[in-house]
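Some chains have been omitted; the remaining ones sit where they do in the full complex.
Letters A and B name the chains as they come in the text, with residue numbers starting at 1 for each one.
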Amino acid sequence: MGSSSLFSLIFCFLVLFNCCFAQIEQVTSQHGQQQQGQRRSQQNECQFDRINALEPARKFRSEAGVTEIWDENDQQFQCAGVVVIRHTINQRGLLLPAYSNTPKLIYIDQGRGFHGAVIPGCPETFQSSGQNSRDRRESSQDHHQKVRQVREGDVVALPSGVADWFYNNGDSPLVLVQLLDTSNAANQLDQDFRKFFLAGNPQQELQSQRSSYQSGQHEGESRRHKQERYRNIFGGFDERLLAEAFNVDTKLARRMKNENDNRGIIVRVQHELQVVSPQQSREEEEREREHQRRPGGRGNGLEETFCNARLKHNINNPERADVFNPHAGRLTTVNSLNLPILRYLQLSAQRGVLYPNALMSPNWNINAHSICYITRGSGRIQIVGDNGQAVFDGQVREGQVITAPQNFAAVKKAGSQGLEWVSFKTNDNAQISQLAGRISVIRAIPEDVLANAFQISREDARRLKNNREEVSVFSSSQQSQFGRD
Amino acid sequence: MGSSSLFSLIFCFLVLFNCCFAQIEQVTSQHGQQQQGQRRSQQNECQFDRINALEPARKFRSEAGVTEIWDENDQQFQCAGVVVIRHTINQRGLLLPAYSNTPKLIYIDQGRGFHGAVIPGCPETFQSSGQNSRDRRESSQDHHQKVRQVREGDVVALPSGVADWFYNNGDSPLVLVQLLDTSNAANQLDQDFRKFFLAGNPQQELQSQRSSYQSGQHEGESRRHKQERYRNIFGGFDERLLAEAFNVDTKLARRMKNENDNRGIIVRVQHELQVVSPQQSREEEEREREHQRRPGGRGNGLEETFCNARLKHNINNPERADVFNPHAGRLTTVNSLNLPILRYLQLSAQRGVLYPNALMSPNWNINAHSICYITRGSGRIQIVGDNGQAVFDGQVREGQVITAPQNFAAVKKAGSQGLEWVSFKTNDNAQISQLAGRISVIRAIPEDVLANAFQISREDARRLKNNREEVSVFSSSQQSQFGRD
């Protein structure tokens, strides 16, 4: 077991190079074959002249928030096989329960709230007493599944086909940036993302436009788009059958269809949501962090089952940085080593913070696409394809998305205000190979090979190998260049 | 190990919720990463206005039986990436040895017989003495691989590329319903199913018409269909090379091609087939069942190798039901937990029996398509897509096939004679999420979320959560409704 996983193990050193050696065996056996699982459909074309940094393509309002969707037919998303959606949920807004045909990674860009994931077969372990005014008379204990508190910087992972809902219980908007991985093997349908709502009356704009775009290319027109309506899944059932299934009267069954509901997918909760969630003390938070530091989590099936598995991990906390350079910035990774459910989703994410004018080592993603959402600041990015042509060379700013396809080389340089982002990656243990710095391919190649390859002197080859001693995040050359060259 | 498998573990509770807790660790480690393996190609389109309950599209007779094939170009089969075939083998009929480019699940709908799977590298452990009249003079011991007895209700699993044959040694027709999984990762060829016969002269009608249909759409015409003949694989070899390979004379080599054989793929055996298979005593059968109840089987490589691994599991025995409601019916599942080879095939099956007027909880398949073959009775099925539109709402009856695509919500209600079926699923541990009943998403969501989502009172929300106490199979509301509402 695990001999095949040594590869991925070592790759980890790049990112987790500060993890101690004694854990190797453990990690190896726990994550044996982790790379094996990575499978994606390859029907998408990745022939690029040009990639663009994109803003959302369509936007629609609900009663208590706004939803924005990036153009799923843009070639960078077609190639990566993903869809990006941003929900802005106002105070006391509830994003209605729904499931989709893709696994999701959700980055909490702002605010805080409740997240309820409805995992089939898990017990109703939480108990909320309904102290709603109308209900006070009866002893109304409500049992339901675990509800999790989320806050800025959390990455939430959700398997395909599992329903969830969000509620903003904070005092500022709750902003969620979601990656839906349509090419994921867990999706056995086609490349359209599909949202199945358990309630409400979703807007037409939410529907994927990928298939209609594609069929438009091939003379036909989309069957799906002829459908003038988009309803929740109860909308399609006969109300008498529903009534019988739920053992209620047909009037209530009809209410489940929400046919005349104009609130959209984010609704305003009438009275503050009567859901309790245990408050975490500062101490517990510390313990949790401690726990999360242990690589590989536990997961032996006795201490922790999926029902109480962690679905979230905060990557905004500077203390948890995997790479930190006081002159340049930091990188924090969430992957299947610190959030084991990602093993199942085949996704991971990285948070990057570059100080003003600092830069990331030029690098390529070995085994994943990297879909980058700029959370703050601005900067310059270059992305280079196999023919040595830049497919992107330009400025990016807060709120934009840009994809570095697998194996394409990329470099980021922060502007004068710094640059921050979260990169979603299509592998549960995404690995990068750096071109410059202390851990880089150039350093791994013998001087003499470099000298002959580049037709330069051995002294120059040595400069390429050794002049940049930093790792991954580099301080601006004004500082470092004086010291060395 | 196995932290990533907790997800699937918990899902199991839904189906196997009566399995005891102490087995968790075992199951977890044995089936770590089981969901990871599930990968399917996504080139098929799943854009439905409408799904139909289908009868076979073509039918052809052989000497000792009939073969029927459902239309592989119907969009439900295109989406699910499967082909359904039914063989009816008369008494003393032999379905000739063949292998195909897909894994297969075979449900024995009627009758009993022998099944011979020819697994490369396994020893010839069975010994039949040829007591055929012509041979009596010589001591003709024949050694061959294991032959298995199959009977009504058995599900037989066969990996891709492995040859097998069936023989009807009973006194009624042997009816096999086969699912061929063309989208399975084990198939490295295209989406056509291919049968490679080791003997006989197969009928042209058996050939997949998928590629010809598709190429018809794109102006060309199928290359395969220009071939006017369909022969066994020896047909393509030079008979002198064959003679040399088998070290026999060319006359015998020529016989292997069966060129003038008009018997088709199911032939009548001249004298009762001289194959012995040990008879199972009632006691042994009990022990076997006992064994099968232990989750995960054994499979440590010492007690049991693939050569003597179980390839079959009976799902018709009421005693083995996973869900049983004396007022409504039962469900029996065969998956990689009780038939470990399914782990390798990435397929599973479920047998359902609904009593008259009973119904299944509305549900969706989380991680699989569900291809349902009605074995007896009739009833009503509704299937609803992501836009809340019913893609199917109609009657189904014995002998029809209908597919519930992944994530589409479906409900079944038995007619006055009851409804029985077998559902083939494209995941070795297929999971469903139920909408109503004691184990359901509605029950897992806080009352207050439901009340706000559906715009109903908390009392009504509580009714939706609690009025139906049954699990999975529900008695007709005439019975239950009076007790509660």
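Everything that follows uses one rule, which is that a contact is a pair of C-beta atoms (placed from the backbone, for glycine too) under 8 Å apart; a residue touches a chain by one contact, two chains touch by 3 or more.
Given the structure is predicted, the values throughout are model-derived calculations rather than measurements.
This structure file defines a homomeric complex of 3 copies, of which 2 are shown in place.
The criterion applied here is as follows: only the chains that are shown with their structure count from here on.
Centroids of subunit A and subunit B (each the mean of its C-alpha atoms) stand 36 Å apart. Of all the residues in subunit B, the ones that touch subunit A in their complex are 1-14, 17, 24-25, 27-29, 33, 35-49, 79-81, 183, 185, 359, 361-362, 364-369, 380, 382, 384-390, 393, 405-407, 409, 411, 413, 426, 431-437, 439, 441-450, 452-460, 462-464, 467-468, 474, 476-477, 480-481, 484-485. For subunit A in complex with subunit B, the residues that touch the partner chain are 1, 29-30, 32-33, 36-37, 39, 41, 43, 94, 96-97, 99-101, 116, 118-122, 124, 126, 128, 130, 132, 134-135, 140, 142-145, 147, 159-163, 165, 167, 183, 185-192, 194-200, 207, 211, 215, 222-224, 226-227, 229-238, 241-249, 252, 255-258, 261, 267, 269-270, 273-275, 296-302, 304-307, 309, 336, 340-341, 343-344, 346.
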